[in-house]
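Taken from a larger complex, these chains appear in their original positions, while the remainder are omitted.
We just call them A, B, C and D in the order they show up, numbering each chain from 1.
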Amino acid sequence: MIVMNNKTTKTLLKTLLYLFFIVLATMVIYPLIWIIINSLKTNSELFTNSLALPKNPVWSNYIKAWKLGLSTYFLNSLLVGAVSVTATVFLGAACAYGVVRSQSKFKDIVFYMILGGLLLSPQVALISLYKIIDKIGLYNTYWAMIIPYIAFKLPFAVFLMRSYFLGFPKELEESAYIDGCSSIQTFFRIVLPISKPILASTAIMTAIFVWNEFLFALVFIEDKMKMTIPVGLSNFRDALVTDWTVMLAGIVIGSLPMIIFYLLMQKNFIKGLTAGGIKG
Amino acid sequence: GGNDTPEVKDEGEEVVTIKFLHRWPQEPYNTFFEEVVSDFEADNPNIKVDMQSISNDPFKEKIKVVLGTDDAPDVFFTWPGEFTNRFIRAGKVYDLTEEMNSNGWKESYVYSQLEPFVLDEKIYGAPFRVDGKIFVYNKELFEQAGAQVPSTWDEFLTTCQKLEEANIVPIAFGNQSPWAVSHYIGTINQKIIGENIYKAYDPAVGDFSDPGFVKALEEFEKMVPYFNANANAIKHDEARNNWMAGKAAMMYVEIVEIPEIESVCTDEFRDNYGVFNFPIIEDGKGNQSYLTGYPEGFVVSGTTKHPKEAVAFLKYLTGKEVGKKEALELGYINGAKNVVEKGEIADVVYDNTQIVFEAERMVNWLDSGLHAKVCNVYLAELQKLMDGMTTPEEVMQKVQEKATEVKDEF
Amino acid sequence: MKRLKQKNYLIYMLPAIILISVFVYIPIIQNFYYSLFRMNSYTDEMVFVGLSNYKKIFADEIFYISLKNNIYYAVISIVCQVGFGTVLAILLESKLAGKLRVFFRNIYFLPSVISVTAVGLLWYFIYNPNMGMLNSLLIKMGLENFTHAWLGEPNIAIFAIIAMSQWQYVGYIMILIIVAIQKIPIELYESAQIDGANGLQKALKITIPNIKETLLVTSVITVIGSFKLFTEVYVMTSGGPYNSTQVLGTYLYNTAFMYDEMGYAAAIAVIIFVITFSVSILQIKISNSGKE
Amino acid sequence: MANLSLKSIKKVYANGFEAVKDFTMEIEDKEFIVLVGPSGCGKTTTLRMIAGLEEITSGELYIGDNLVNDVAPKNRDIAMVFQNYALYPHMTVYDNMAFGLKLKKIPKDEIDKKVKNAAKILEIDNLLNRKPKVLSGGQRQRVALGRAIVRNPKVFLMDEPLSNLDAKLRVQMRTEIAKLHKRLNTTFIYVTHDQTEAMTMGSRIVIMKDGVIQQIDKPQNAYDNPVNVFVAGFIGSPQMNFLEGKVEKNNDIRIKVSEKVILSLPEEKQNILNENGYVGKDVIIGIRPSHIKEAKENCDNSYSVFESTVEVKELMGAETYIYTTINDRQIIAKFKANTEVDFGDTAKFMVKGSKLHIFDKETELTIF
């Protein structure tokens, strides 16, 4: 009797839990599906019934979105993303490593500076940053995005990687010294390759940020040819002429790369986070 | 900036690069500008035009940022009125008076379209696209409800009432971005108050004490029930789509929207809609034949290093030749005289442009006519008023407070 | 040789230090300075006005609306993202979840990799009163009375935006918490099982106390994030209708770039800074005292 | 009362791996049972099935007279001590010990009494307010024991509770656990892969390999009479030496390992080989290091003597281990501490015939 009860409750609980998971997953996924469905409609179809399936999928919406400038935004995002993510991960790793290994008191100052950087919100710096960017002639260049992205994501990167390096076996480096590596060689040939998972986590976190950043891209870039996807998308929504379904197609195109990137990296992502973690 | 580094061409003449900023990044407009630029470059081998564009909403913010940099565009788009005037006051706009007065440049424009670019008797810009606000209506729905095209305010309200009774939404209205409501209020203000509005709109004076302002809002309140539901939650173009889908009978639109309507609507619909002017308000103090709507135009930067070349480009850009191309390809009419003949372009566009050219005077859009801070308060309060969350008196009190504050900073 | 090594470590830190100083710290310090002036973006003219920008802020209705909205956002986010995220994380990591947990975990995380602009536009459609998904669904379910002009009604709009953020970020916080849970040795649960704890008790007595630190950190991330809020509002409502969805971030942006009051905007920035900074200090204090 | 009965218990993991095969055993009340065997042999799995942390695939498990296959761990009246102690890091020592009792809704003052009592037994009463992380390894170990004690279980389960401690502490805790068992008078089931622990602690030991029980016996019996080569090699340190040889019959029956190493046997053992038909066959010979000694000048003929080169000499203080190779197999001999042979020398070894273990080469089972 007890046996039965025990097992039935377990199955019941499991069913309930799955039901909950599925409902929640639907809530998360449904809007995404909705957007894909409607991106294949004509404008009037969208306005008549947004829940229905498209009669004839209008793939040209995608082509139109792509041609309407999304291709440029897309490439810009890729370029800016690649450079800033690489630089952030790399400089962040170097700094975190320095903070962990340095013996001088200076490292505490650096660490607090990093912590402080974590707390500051970009808007606060927007105005002065804009003036600085302008003064050093970066305004309306890719660097106007890349450099602030790096600067504002570095604290988080350092923070994340520091806790990883704290647990990094020092013997590996010493072993490399004895093998004849210089400090820099050790960093590149031993420390970095081994830290791949945390680098991946940091890269994902940074990539998500960079791919989606809006404010700096909005303010520091004026040239349409240099705009990234977020600003580009909002540009689509011009005051008078809006091709809604094309915009939906644009949203889909703009979001896919990060989704794919995440799904490809998700194993390393969790692994890295577990190894590093966000604790102080 | 690195763009003005002189290059030397074969002939030994120095090539000058000027920066050009407009607000039409989308097609087909962008291509149009590209062609204009390359035509110009072909005619002026010593000038290179570096073209950039920002779309409408962000443009309003970005232009300020851009003008703050050392790399400001030499020729840029702007809305005349207070929006431009602050740049003029800050010395960011080049004074064209001298050039305009020579070689009959000034005379090549329809003066009512050039006048908006005048401040303190100096000319600062040239019109690129004329515009005005008119009502479009769905003939079929009017018939259904037995409604007449109104010419007075009272008739207008009756028409609305009739439509309402026939279960037809009388007016399509999308006011999520509240510049839309400002067009109604701007028009009604002008019609009721008259010349006093210019005193009110001048940030250095900022006097909204005329009771007409409250009266205008009271009149406006009368039409609020005839708007579609949730006007504050939908965008202007969405409302227009609804109107075109037959979900509402009328809509207050800009003339420049007509080509867009024409291009996307069905042939059936094309014959099924008509236009009429904003009804006259019989006891209003204002000149009832003024038209709401200002042209848009271009100016030369006050800090440009190549005024000669920039002015040349401006002149070409807003001139007759480009105007014709513009009318044929985009359906937009610029401010130059006699650009097209009737029949060359769609009749609706041509006819409506004539309304503009024939108007005695243009009344600036409320949102670009007012100081930004005052405008912001005004618009927010108007949205509130539509939701019945405030009263006309309160609205004007808030506006006056802000206007006073702005005046004090002046 | 040792001394040489020390210098090396400085070299590792140097690029990051320079970048952070120049592009994070200097602007922030400069910002304090600017907040004492009246100035706009398109001229270099600066008028010293002392603390009057601050005085004005404290009499500014919209500032209080913005602050209130930020606080709503923070409180709701803590409850939903950290609170519900924790529940979700615990459920996903429970034995019952089985092998599909990775699948669900990825699904829930997905929205946070999509750009806020895209999400904003997406939800703009969802909330659209006419053809939007939400109202369409409500009507389909016969709940016509519950339809709203979600972004057009001042007392609903901000919550509509907040709801969107919850949808987007629950999964993000959930992942951070899952990571923390995975670090708890499994033996603790088995030990508790032998001690007689049921599922709920295990969650409350073992899981929660062991991820306390992460909960604190995520709470702070959430709160700071709440005060950094900008894009969501900018894309969805730009602060309207009639400023009812204004938050400090958009208000700052509007004052700086629409109303030409850079100095005033800088003062708002200072206030954002003070708030986020105090919250963080508070967190560090709390977590330190927890360590004793 | 707290006797356990395991009947044909079997564990197949979800991936199809059969970790425990047909485990059958009766455990008396108050016994100290040690499960021992190499890594991966299924010790932990068995223990966890007893605890209820792992489902039993088939077979029956009784605690007392109750079939507990499907009873929840908390209702099995057991306590478990984990290898890494599994102390709740966020609770004080006191709360760690009181946790289970609180969950049982036992009155506060009673909990207090029990906890303090257990703390006194383990001499940790001064640590009650500390958190686990400030405790040393040995102290944590005691807290883990304390947490088990307060439950007053019928059965104590321990999974390698000492392997995280350093050598010295391990020896010390070993005797403490032995004392605790005497004092508490309950059934202990203890898992280890260390044969020394098994030998020194168990009242009976269960030697496992690949999920199969090899031998259940008293420690000294398992040492003296291992049932097969595996047990013989597993129990005892240094390990038993193994050689292969052929049973030859001239006058006596002897075992020839190589030309130089020929081992003689006492008569009764010769008979056993003879009777079981091993003459002429290969067998495995097992000799414990302590039974290979340095040959004295003249020793009686119950000993076999041979010579070999010393490869390594390890001084252990009280004795010396000598390593040499016979037929490619390393052999360890225990010499006296003051032996004079050194690395590289040729030493003389002697082995007493009565101490030899002989195994069947095919089945690896013990012949004697």
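We adopt the following convention: a residue touches a chain if its C-beta (ideal position, glycine included) is under 8 Å from a C-beta of that chain, and two chains touch if they have at least 3 such contacts.
What you see is a predicted model, and the numbers here were worked out from it, not measured in a lab.
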| item | value |
| --- | --- |
| Total chain copies in the file, per protein type | A x1, B x1, C x1, D x2 |
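The definition used in the following text is that only the chains that are shown with their structure count from here on.
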| item | value |
| --- | --- |
| Higher-contact pair (C-beta pairs counted), A-B versus A-C | A-C |
| Inter-centroid spacing, chain C versus chain A (mean Cα positions, whole Å) | 15 |
| Approximate Å spacing (C-alpha centroids) for the pair chain B, chain D | 93 |
| Rounded Å distance, chain A centre to chain D centre (Cα mean) | 54 |
| Where chain A touches two or more other chains at once, by residue number | 47-48, 130-131, 219, 231, 234, 237 |
| Sequence positions of chain D contacting 2 or more other chains | 72 |
| Chain A - residues contacting chain C, complex | 10, 13-14, 17-18, 20-21, 24-25, 27-32, 34-35, 38, 46-51, 91-92, 94-95, 97-99, 101-104, 106-107, 110, 113-114, 116-132, 147-148, 150-152, 154-155, 158, 183-184, 187, 208, 211-212, 214-215, 219, 229-231, 233-234, 237, 244, 247-248, 251, 254-255, 258-259, 261-263, 266, 270, 273-274, 277-280 |
| Chain C contact footprint on chain D (complex, rising order) | 51-53, 72-74, 78-80, 82-84, 86, 88-91, 99-100, 103-104, 147, 151 |
| In the complex with chain D, residue positions of chain C that touch it | 185, 187-188, 190-197, 201, 205-206, 209-210, 212 |
